[in-house]
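Here the complex is missing a single protein chain, while all its other protein chains stay put.
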Amino acid sequence: MEKSVKQIIAKYNTNQTRLMDILIDTQELQGFIGKEAVSDIADALNMSQADIEQTITFYHFLSTEPRGKFAIYLNDSAVAIMYGQRAIKETFEKEVGIKFGQVTNDGLIGLFNTACIGMNDQEPAAIINNRVFTKLTPYRVREIVRYMREGKNMDELINESYGDGKNHLPSLKSMVSSNIRRKGMILSDSYIYGSVTKNILPGISPEAVIAEIKHSNMRGRGGAGFPTGLKWEFCRRAKGDKHYVICNADEGEPGTFKDRVILTEKPELVFEGMALAGYAIGGDEGILYLRYEYRYMKEYLEDVLAVMRKNNVLGENIAGIEGFTFDIRIQFGAGAYVCGEESALLESLEGKRGEPRDKPPFPVEKGYLNQPTIINNVETFATAVRIIENGGEWFTQFGTEDSTGTKILSISGDCMFPGVYEVNWGFNVEDMLDMVGAYNVQAVQVGGPSGTLIGPDEFHRTLGYSDLSTGGSMIIFNKQRDLLRDVVLNFMEFFIDESCGSCSTCRNMPEVMKNKLVRILNGNGVKSDLTDLKAWGKVLLASRCGLGQTAGNPIISSLKNFRPLYEELLQKEKEFDQGFDLEASVQQSCRYVKRIPKFHLHE
Amino acid sequence: MSNLIKFKIDNKECMAEKGTYIVDAARENGIYIPTLCNMPGVKPKGSCRVCTVKINGRLMTSCTTPVADGMEIESSAAEIQDIRKSIIELIFVSGNHFCPSCEKSGSCELQALGYLYQMMVPRFPYDFPLRKVDASSPKIIKDQNRCIQCKRCIKTIKDEQGRSLFAFRNRGHRIEVVLDKELGLMMTEEMADLAMKNCPVGSILKKEKGFDIAIGRRKYDHEPIGSTIKL
Partner (left out) sequence: MSKPVLATTSLAGCFGCHMSILDIDERILQLIELVEFNKSPVDDIKTFTKPVDIGIIEGGCCNSENVEVLRSFRKNCRILISLGECAIMGGLPALRNGIPIEECLHEAYIGGPTVQLNKSHILPNDDELPMLLDRVYPCHEIVKIDYFLPGCPPRADLIWEALVALITGDPMKLPYEVIKFD
């Protein structure tokens, strides 16, 4: 590891577009990116310090202030709270003696909230110095804090057994579990990696690969569902000096964790799929954009890539195909949900704030470094390999006509067996609930906070692009849950925290809507508030990206499907109430001037 | 010219050169689409969303979308006008826009849009956020109360080495546009003039200057914003 900021800058060739790497390495070297480091980086890259800091302050895991020798990031997503996160949080605060958002005076421990870390099936969970601690209990928290004070190192902090699957490998040594509960074509063990590259690619042209993918009718697994073959074809046709393959592994949608499992258990399949895409579009460089929450996989994935290079599944003249050169590097994000949006991801890849780009142009024409680029989900690349192995026709027998193949679901919340399930598209919600052992179900959040909240009268609906479209996040809530307080409010806060802030709509409207929701929850709601919320939510549709356009969905969707929950909180007798409380509003001033508030009409 | 293409705005036949942004193409055809963050000649970012139009049932920003042959653009429909008005109101309540005490009043583009859309009161509650005023530069005052995060200063005010004097800080609801501490001290008179001129509101003000145009002679005292465009 580099020993100084200057060495780090040199490692990345003083390249502005590698600013993210420079910042992440600096943060890891020093525990923060202080004034001196900012000044060094700014001078080297010929940028203003404010310009460097605008990138730092965009990302949750980067900081201009020290975050502590042990930086503890506790997940505060809805499911974490359902699994007892509040007790964990209180214990941390009590044991460490500070509030969340603070660092101890001795600089030893920092406590921070963080959005869903992709561990919904093993909450409460926290990230401590890039290692994930799952299934936390108050006892473990006390112990961990004690160990920290006793000067123990990170390895000594862990006394649990490692997780299932490959999590025990020396390069992972992780207590995270993969919890694969149903296998299909992606998660099955029947595929031997490299066989498509070595046995099939030498005999098939790039155009034929694209034709086969098109024939399969596969659509993107990230959620938006754009036909994969078409995307590859557009990119192949686009003119550029270089074509890029990007794998979007920024799975930030609360409740989804299947990419973490695919990358843990089947990374070779994903990387092979990226190389396959490179072959198809005529690109020789691939980048895995991995969310920082999964930093613990870095060494493991680097090892996998090294072995693949050794086996000539990556590298030069792959499988003996003259001119088929492809390699992959891993680029980390630094804590920003919006970077899962493909154009924000590109900005981040180029070392900038993750602000989505205006479209057109689309990435297939002008993507990474303004060159033609495909960006696909982890699962999409893995699926592409199986399609080329068995043919597009074979693939169409799985799923439904408009949603072919399988889908890997991340299922969490109130059920017996949370985890990862690979099912054929067309599965209905009822079967899904029975599959995972979910009883007394009040609601299911399909597709995460940006998706839809549905109730029992819609459980007959099926998963697919034409009905319930989902990137894979399924969160189950039983009848004991307070949907508005524990779910909708939490999701709104999530969107407020995660907006990039570029669009006036997404920057401000979710806060306005949340404030109204809080007023309703406080008992000050009136009927017109519901009309307002519905109308105001529509303004968000004028936002640039999917995050902004869906940032009102927690309220809009619950208002549509669970309206009685709102109605029972409204004041029946009042038509007007903005929540003003005269007695409460004079308390502060009266206390200061030492008088007891008295109320009488002057009239 | 062979590059001329045909398109429609609110069913009116229009023509413009291929690749022209809708907002500019509309202007060339005598149609005003309101903008706030946009500046002629500067790469657009579509951050204020005021220029929203509807194309094929989708809301798009006309400052970032180029016209295409046969494109049908809806701009003056009640629904779109109401979205624009909502956005303007949203920007008003999200900052501290005290027009009566603002040096830019009368020449402020946000205020002018408020007039254009006859905003009598915003439909949203006022946020009254706690914001700071940065007077550390010898040349300008950066008043965060009035900043609308349009990015104009970030995009246009650079030193001779191309470094940005202004930049974003934080994200989402807590986002701010800040002045670089070091470069702010070295700001030239010309940069300060340009920064104040490019700021659509009263967030960037030159020091020792203000209220220098009499009421009645300010930019939007008599004619609405955009009125020079209409044919």
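Things to note:
Each chain carries a letter (A and B) given by its place in the written order, and its residues are counted from 1.
Definition applied: a residue touches a chain if its C-beta (ideal position, glycine included) is under 8 Å from a C-beta of that chain, and two chains touch if they have at least 3 such contacts.
Computed from a prediction, not measured in an experiment: that's the story for all the values here.
From the options B:66, B:106 or B:172, the residue with contact to the unseen chain in the full assembly is B:106. Touching the missing chain, out of B:56, B:118 or B:228, is residue B:118.
Contact residues of chain B toward the unshown chain are 96, 98-102, 105-106, 111, 114-115, 118-122, 125-126, 128-131, 215, 221-224. Not every partner is drawn; the one left out touches chain A at residues 575-576, 578, 580, 582, 585-590, 592-595, 597-599, 601-603.
Here is the rule we go by: only the chains that are shown with their structure count from here on.
Listing the residues of chain B that touch chain A in their complex gives 44-50, 52, 59, 61, 64-66, 83, 86-87, 90-91, 93-94, 123-125, 127, 148-149, 151, 159, 161-175, 178-183.
Touching chain B in their complex are the following residues of chain A: 46-51, 53-54, 57-58, 336, 353, 358, 360, 496-505, 507-512, 515, 532, 536, 538-539, 541-544, 578.
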